[in-house]
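A single protein chain has been removed from this complex, and every other one stays in its place.
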Amino acid sequence: MITDTLIAPFTDFEFMRRALAAVIALSLGAAPIGVFLMLRRMSLVGDAMAHAILPGAAIGFLISGLNLFAMTTGGLIAGFAVAILAGLVARNTELKEDASLATFYLVSLALGVTIVSVKGTNIDLLHVLFGNILAMDNQTLFVIAFNATVTLLVLAVIYRPLVIECVDPVFLRTVSRAGAPAHLAFLALVVVNLVNGFHALGTLLGVGLMILPAGIARFWSRDITGMICIAVLSAIASGYAGLVLSFQTGIPSGPAIILVAAVFYIISLLSGSCGGLVRQAFPGRHLEA
Amino acid sequence: MRRIRLWLTCFALIASALPAHAEPLKVVASFSILGDLVRNAGGDRVEVSTLVGPNSDSHVYSPTPADAKKIADARLIVVNGLGFEGWLPRLVQSSGSKAKIVTASDGITPLRVGSSADPHAWQSVNNAKIYVTNISRALSVADPAAADQYMANTQAYLTKLDALDREVRDAVSKLPPDRRKVISTHSAFGYFAVAYGIEFIAPLGVSTESEPSARDIARIITQIRQAKIPAVFLENITDPRLVQRISAETGAKVGGTLYSDGLTGEKGDAPTYIDMVRHNIKALTRALGD
Partner (left out) sequence: MAAQITLRDVTLGYERHPAVHHLSGEVASGALLAVVGPNGAGKSTLFRGLAGILKPLSGSIDLDGLDNRDIAYLPQSVDIDRSFPISVFDFVGTGLWRQTGFFGGMGRRERDRITQALAAVGLNGFENRNIGTLSGGQMQRMLFARVLLQDARLIVLDEPFNAIDAKTSADLLLLVKRWHDEKRTVLAALHDFDLVRTSFPETLLLARGLVAWGPTAQVLTSENLTEARRMCEAFDDTAAACAVDARPSQAA
């Protein structure tokens, strides 16, 4: 019975195996990024980025029609432009990250809508651009896997400066010139993960598997390495359980995965070992020393 | 003096005939297929503008101020009805138009999809004939002076539609009965299926919005495998990768594009209604025939 519910869907159907592979690859890339985003108070950047890529996709559409490659490349370029410009403005002026990003993505969105209306059709470009986890073809799987590998490699390189920059940015500025490049590399990773996530899996999953696992991890670990591990594992677990849920009950797959992650999140919020609400209310007897 | 009166009467008669050569009747059609039907019924006596143009999606259309202007200037608005143009009533009201609205699908027996009606009635050529007849009647009411012309145009077009209908039935009859079923991403072919006997099975619902679940996909794959459905078709609006995936996993052939919700541009495969139906039946027979 258990095998039937939990394993059989994946042995019987190739699209389920591919979906699971996609979820694992996405979790490996997106979850660590999500932890850093959360710690840098940039958790809403995902939504902003989903809109910011519109002019790039629109220009790709103008040039090549409904060609997914052109539109994704355009989206990537637009995403990079917005992220990097926002990052540079935040570093060199009084405007902070959130306001800087908000201003740039709004400009980008307005540009995108204008460009689309010039062409005259009303196809919801973003709808076309965003994919579905049940439709993983070889090319998309390859892109997500490649993306995860690159993300992990780059993160390994910029890990130290990124951490120091979060905790004590003044210190980093005084001992190294690595702060700005590390930050920009991080933003680039965010854009790549988001755009590829959208392209493969849609906005909900692309952003959801970045941010929710980070929120979950916050309640189980006080150490950033521990947080990253827990985030990746909870993302994979949510993906797996969500796919099974979608298979057995007919809920659309993207929302199913996010709903499972949300359940994990609420459980963590209530009873997580680091600051969960129930633990706060009932802390147990204090220690001797 | 009598001469002058004679001349004046002649001039008056001529003058009254002049309007017949003056303004064409301004008609607004809600989307491209209706626009094509109106043009065929009205000929050069009508000036047709369309709101939802070629290669666009009527289900998610957002009207622009230019549309409100088109409606305000029109004498007649042709809509599909059956819930197809949810965005239209407010647009008409806010534009302050005095145009008469004619529902092309009046008199058709609608198919039901769940609790609502399936609006894609034009997929059956016989229904299209009813559409054209309704349109023609409305044109004649709006512009009685040209009623004869409208009648003539309509008759000619109805003959073409009859021929088209026979074409489709012939093509279907040549297919082996157990191969008369396809998968398409857009279940807007309900009327076509009922009229011509090809079964259309879709992974998604009627509009382009809903997202599939793993269970839905598994069911389709199982169904294709069990029923040995030979072909899978793409629709020009939704995600083609999903259809590719289903095709890869079942061995069903990917058949090309079917057009259901609107025409393509001039250079596309389906610039007119008749072209659209012809293209669709050719694509179907090519995929199912082997």
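Per-chain residue numbering starts at 1, and chain names A and B are given in the order in which the chains are listed.
We take it that a residue touches a chain if its C-beta (ideal position, glycine included) is under 8 Å from a C-beta of that chain, and two chains touch if they have at least 3 such contacts.
Because the structure is predicted, anything quoted here is derived from the model rather than measured.
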Contact list for the unshown chain, restricted to visible chains: A
Given A:63, A:175 or A:266, the one touching the chain that is not displayed: A:175
Candidate in contact with the missing chain, chosen from A:164, A:187, A:211 or A:241: A:164
Contact set of chain A toward the excluded chain (per top definition): 39, 157-158, 160-161, 163-164, 166-171, 173-178, 221-224, 227
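Just so we're on the same page, only the chains that are shown with their structure count from here on.
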Between chain B and chain A, distance of the C-alpha-averaged centres to the nearest whole Å: 41
Chain B residues touching chain A - in the complex, by the definition given at the top: 52-53, 55-57, 60-62, 64, 208, 210-218, 221, 237, 239, 241-242, 244-246, 248-249
Contacting residues of chain A [partner chain B, same complex]: 9, 12-16, 18-19, 117, 120-124, 127-128, 131-132, 134-137, 140, 202, 243, 246-256
